[in-house]
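The complex is shown incomplete by one protein chain, all other protein chains being positioned as in the whole.
Then we have chain A:
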Amino acid sequence: MLSKKLAAASWSDRIFDLVVYAAITVVTIATLYPFLNVLAISFNDSTDSIKGGITVYPRVFTVKNYETIFAYSGLMTGLKISILRTIIGTILGLVSASMLAFTLSRVDFQARRFVSTFLALTMYVSGGLIPVYILIKNLHMMGTFSVYVLPGLVSAFNVFVIRSFIDGLPYALQESAKLDGANDFTIYWRVILPLTKPALATIALFLAVGQWNAWFDTYLYNGSKDGLTTLQFELMKVIQSTTTNADNFRGRNMTEVMAQISPESVKMAITIVVTVPILVVYPFLQRYFVKGMTLGSVKS
């Protein structure tokens, strides 16, 4: 009786397994294939690419597409600005979030309730696109590098993730440091920060990816400033140039837009340049951000 039951179960289990593996395979291919395809085209001769039929490896291998884009000055300044905003934005974001998180983790801090509510509300209220635009304009931040790092400096979500991590540390550590004569800032710097590394790594990844991937602030505030455009914005210009959406290039006429059309392979090469830094970083930080995500979700 029992063996019959088990046999029946294993039969249906085998089908179940088959379905699971088939589905997982499809998902994996659907996720990975587009990237491999883009990579292959970026290394393929651009006139040959037009013939089509390139899958996951280049047919006529060349690095000319990359030479072409790196010779283009807009890309180099874009790269510089993107790296700069990623570094500065990440550091400032980490400092603000960790400092606020530390003060909020201190139950004895008088202004704790106020600060906490004040920050939490920012997650729900926002003035919207146009009031923010006017504010930036009135603060004379248009056409400056600061619009990349200042408006989004304080993120309540990040503060709360780090805070819940600090809450998990024993308070006795802070007390013993205090007995040794440390002030609150020293405790933050010497005791809390080193112990919060896993949470900080998660937040750093979020901040860095956010900074690296941002393009809309460039479009909105710095689009006409040649020295301040970011890599994503340059990529957007190139990609949009071949879509039918000519009016994204407000004020420019059709011939100008057509002149900007670059070969598919060159477009794909830029896409790869924009993507590679993230590809290199995220698998190493995976352990942390999985933890961080779950932590943040429980809190909010």
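The rule is short, and it goes like this: a contact is a pair of C-beta atoms (placed from the backbone, for glycine too) under 8 Å apart; a residue touches a chain by one contact, two chains touch by 3 or more; residues count from 1.
Note that in this section contacts and distances are computed from a predicted model.
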{"item": "Choices \"NADH-quinone oxidoreductase subunit I\", \"Sugar ABC transporter permease\", \"Acyl dehydratase\" or \"FAD-binding protein\" - which one is the UniProt name of the chain not shown", "value": "\"Sugar ABC transporter permease\""}
{"item": "Hidden partner interface residues of chain A, rising order", "value": "2, 5-6, 9, 12-13, 16-17, 20-21, 23-24, 27-28, 30-35, 37-38, 50, 52-54, 96, 99-100, 102-104, 106, 108-111, 115, 118-119, 122, 124-135, 137, 150-154, 156, 183-185, 188, 209, 212-216, 220, 232, 235-236, 239-240, 243-247, 250, 264, 267-268, 271, 274-275, 278-279, 282-283, 286, 290, 293-294, 297, 300"}
